[in-house]
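One chain of protein is taken out of this complex; the other chains stay put.
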Amino acid sequence: MQVHKYDVVIVGAGGAGMRAAIESGQRARTAVLTKLYPTRSHTGAAQGGMCAALANVEEDNWEWHTFDTVKGGDYLVDQDAAEVMAKEAIDAVLDLEKMGLPFNRTPEGKIDQRRFGGHTRDHGKSPVRRACYAADRTGHMILQTLYQNCVKHNVEFYNEYYVLDLLLVEEEALREDGTSYMQKRVAGVVSYDLASGEIHVFQAKSVVFASGGVGKVFKTTSNAHTLTGDGMGIAFRRGIPLEDMEFFQFHPTGLAGLGILLSEAARGEGGILRNADGERFMERYAPTIKDLAPRDIVARSMANEVREGRGCGPNKDYVLLDLTHLEPAHIDAKLPDITEFARTYLGVEPYTEPVPVFPTAHYAMGGIPTNIKAEVLQDNDTVVPGLYAAGEVACVSVHGSNRLGTNSLLDINVFGKRAGIAAAEYAKVAEYVEVPENADQFTIDLIEQVRAANGTERVAQLRKELQDTMDANVQVFRTEQTLNETLNVIASLRERYKNIGIQDRGRRFNLDLLEAVELGFLLDMAQVMTVAALHREESRGGHFREDFPDRNDEKFMKHSMAYKDDLATSESVAGIRLETKPVVFTRYEPMVRKY
Amino acid sequence: MSKTPAGTLYRGREGMWSWVGHRVTGVAIFFFLLVHVLDTALVRVSPEAYNVVIATYKNPFMAVLEAGLVAAIVFHAFNGLRVILVDFWKKGPKYQAQLLWGVVGLWVLVMVPFLIRHLTLAFTGGH
Amino acid sequence: MSTPTEIPEGPSKVELAPGVGGGGEIPSFDITLKVRRYDPEVSEEARWDEFVLTMYGTDRVLDALHKAKWEHDGSVSFRRSCAHGVCGSDAMRINGRNRLACKTLLKDLDTSKPILVEPIKGLPVEKDLIVDMEPFFQSYREIMPFLINSGHEPTRERLQSAEDRERFDDTTKCILCAACTSSCPVFWTDGQYFGPAAIVNAHRFIFDSRDDAGDMRLEILNDKEGVWRCRTVFNCTEACPRGIQVTKAIAEVKNAVLNRKI
């Protein structure tokens, strides 16, 4: 067993992980473990922008931003967290600028800002320019800039190290009211070195999870092949609950059939959606802000147009994004990359032809529950000392049931920074937790079992069936029936998963093996999502139940908390127990969300 | 460390082939130059010695070689100018391929009259 | 790059041209994919493996590789992540040229002949299409790829005019895929050359008006393994999947070194 010892170990080198590393690396001995080279992380795919009420181009303030975030999340947002994020947004953007990020500029030389869906002035009066951007590769520039600063601060990276297990120990402790409970403590993580096939144990005082999303449970997705929900899955398997997993965002404008994202900036810069009749149908669904309505509304409207037979194309299965009324020069200046996607992948010329688009699975609002200090919670209010999470893997919850565009790049910077500082500060005062004996056994078993697997099922086939089911049944429209059906499918896939076979039995770069391990996480996460979706008998934000089309604040104005329940107690479904957690309210009372 | 398995030839385009050409011609000219200085140095030995050696330049076979050499020099020179333009002219990198076609064009333009004259001289014999 | 004050509103309804945006049936076709295989755990010798696959009009080389891996031989190894040309994982040599597998559409290749896929050249091959990227990143790190500003921290953002911002826009697009460096014949020779990608990333800071350490970077690249090793071969520019004018950037850095010294 090879054991490395660090003060802080960060899992994941996307935006959140590297933002944390920059802070923690300067304060404590830090290692960053990442399954990809840092610059390959999916933060680099983000296009549109990162919002902050800088008020560089028009009047704006953080309070309006908080309101938009809360309303956008259909009031399921923890308002204290949203406030923190909106306030710290301004510094987050300025920090990045000082680190060297090449934002686009106004004529006065200040950071330029543009419109984005759901961002309004004065509590919904009209759209506001709040998104700071670098052409349409804001995420790319954030990722590069953060990596550059990690290089500057000599952050230690372990590239292509897959973290596969979290080391937690439990000890009995007393609550204030005298009742006893099991307190979890973090001892470190176990990782698999892709290049050599070896297992490495990392002992750490603090562990930060920043391992990104889980979009690959769906077929049509803007997410990378590598976004398989490992972080969430690892935590979940070790008894950490997952919060609000039923809420998954479907981005309205994915390239039809491929899922590759065309940023909302396309609509922010004036693009509009049309159905087969050439009608700008968003005028019907959101009369005030039309095409710039929040994503869930636009995505559902699009799906509805298609469902009602107004879809375009040979199979009438998509709608059109029309940029043809915009100046080609304007398109080139503001949206060069995404127009190139349309040309490269669909052969469509956006200057003169509308682009076929359809909603694509985009962002997990849910994840590992944390408080505003980015500390991970083992239940509704007990912190796991030394364990932190930030970014898409976490649920603070600033996005509630639906994330506003540009709020995620913000989230990773604000809470990544918080997590990094907190982890380092904690490591200064804390002692190491003893690494349990045979800490690596679980991982060795997991790996060796797969390496030896010579059953008849193919991993790719199982994954495809999972993704097809999720697309068909757990996408923008859900019903009890489709969800139950999905649970059955997943259950049978799990059975078949026990009988998989892989062909690569080597140690070096065994990606065949890794894909099988990743499928394990995907199955777990798909199941959690579906169970949580089944449980929430209402429609809110990204979660729309056709059998319960209205929001039901009385029963469901709460976060869901999904626990792994191996004992399969009576209330649990498919080995998952659902509990709830109250939403934090500070300023805003729930109102009907209308745009 | 693993050995790098050799694969196919890289399929470069104008830039790469012109570079290969430039390199090959450069070396060829260099070696010719070494020999050429040596033979010219014979003028210091005696007029006879020089003339004997120079006479060998005057048969048709050598004429063809000579033509090749001139072709090499002309290509190297024009392409050298192209390289200089790429280095110092703002739009050089953008038009490098077109510049190469310019080089080839000029090369033909120079070589055709030269070859006509040189080869007629070589094959019709002088004195 | 300033914001136009008014963005034109599109009309509420338009006549669509018949069949607009509709691709019709997506044609399928058969291809032969030849993959350069190498796994030192199995054999020190590299070999070519052939896969015959049925693919569709919108498929890319990455889809073909996936199909080979997922349906034929799970041990075919290659890196990939984003699948749409923004992460830089899957630079490889396709029909002899460096390309991103996820950005190369099969229909743009000659599918009547086998499609050859090999690892990029000049870096140690670890397995199949996977190469050791460390030497590449080492050169990147050596050119100090981060903003260095000696002035005191302003409270707000540093100002930068849109023109100054535009000056280095092209080189900010780099995704560190190594397609350029591993297409450069000079880099192939001994691996000592800093390579185009490092120079591109130095350029990004040298020409950033907010940066004060341009001179240090120019000094680093004035090395015997620096900019002067570039022979303007242009393979890098042709290989760059982001369309960066790499050779031009190198020329600008060369001239910047010259101007500083002379």
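The first chain written gets the first letter, and so on, giving A, B and C; residue counts start at 1 in each chain.
We adopt the following convention: a residue touches a chain if its C-beta (ideal position, glycine included) is under 8 Å from a C-beta of that chain, and two chains touch if they have at least 3 such contacts.
Here, contacts and distances are computed from a predicted model.
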| item | value |
| --- | --- |
| Listed names "ABC transporter ATP-binding protein", "Phosphoribosylformylglycinamidine synthase subunit PurS", "Succinate dehydrogenase / fumarate reductase membrane anchor subunit" or "Cobalt transport protein", matching UniProt entry of the absent chain | "Succinate dehydrogenase / fumarate reductase membrane anchor subunit" |
| Option touching the unshown chain, where C:T32, C:N149 or C:Q192 are the choices | C:Q192 |
| Touching the absent chain when the full complex is considered, from A:G311, A:P369 or A:G506 | A:G506 |
| Option touching the unshown chain, where C:Y38, C:W70, C:F137 or C:F205 are the choices | C:F137 |
| Absent chain, residues of chain C that touch it | 41, 124, 132, 134-135, 137-138, 142, 186, 189-192, 220, 222-226, 228-229, 254, 257-258, 261 |
| Positions on chain B where the hidden chain makes contact | 1, 23, 26-27, 29-30, 33-34, 37-38, 40-41, 43-44, 46-48, 50-51, 54, 57-58, 63, 66, 70, 73, 77, 80-81, 83-84, 87-88, 114, 117-118, 121-122, 125-127 |
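Rule of thumb we're sticking to: only the chains that are shown with their structure count from here on.
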| item | value |
| --- | --- |
| Chain-level touch network, classified as line, ring, star, complete or other | line |
| Most central chain, Cα average position | C |
| Interchain centroid distance [CA atoms averaged], chain B/chain C, Å | 35 |
| Distance from the mean Cα position of chain B to that of chain A, given in whole angstrom | 61 |
| Centroid spacing, where centroids are CA-atom means, of chain A and chain C in whole angstrom | 26 |
| Partner chain C, residues of chain A touching it in the complex | 36-37, 39-42, 44-45, 57, 93-94, 97-100, 102-112, 114, 129, 134-135, 137, 140-141, 144, 148-149, 151-152, 195, 224-226, 257-258, 260, 269-272, 274, 276-280, 283, 312-314, 318, 320, 322, 325-327, 330, 333, 337, 341, 344-348, 353-356, 458-461, 502-504, 506-512 |
| Contacting residues of chain C [partner chain A, same complex] | 1-4, 7-16, 20-25, 39-42, 58, 66, 69-71, 73-75, 77-89, 103, 105, 126-128, 130, 133, 137, 140-141, 144-147, 149, 153-154, 156-162, 165, 168-169, 172-176, 205, 208, 210-211 |
| Interfacial residue positions of chain C with respect to chain B in the complex | 36, 38, 40, 44-46, 93, 95-97, 116, 118-119, 121-126, 132, 183, 185, 231-235, 237-238, 245, 247-248, 251, 254-255 |
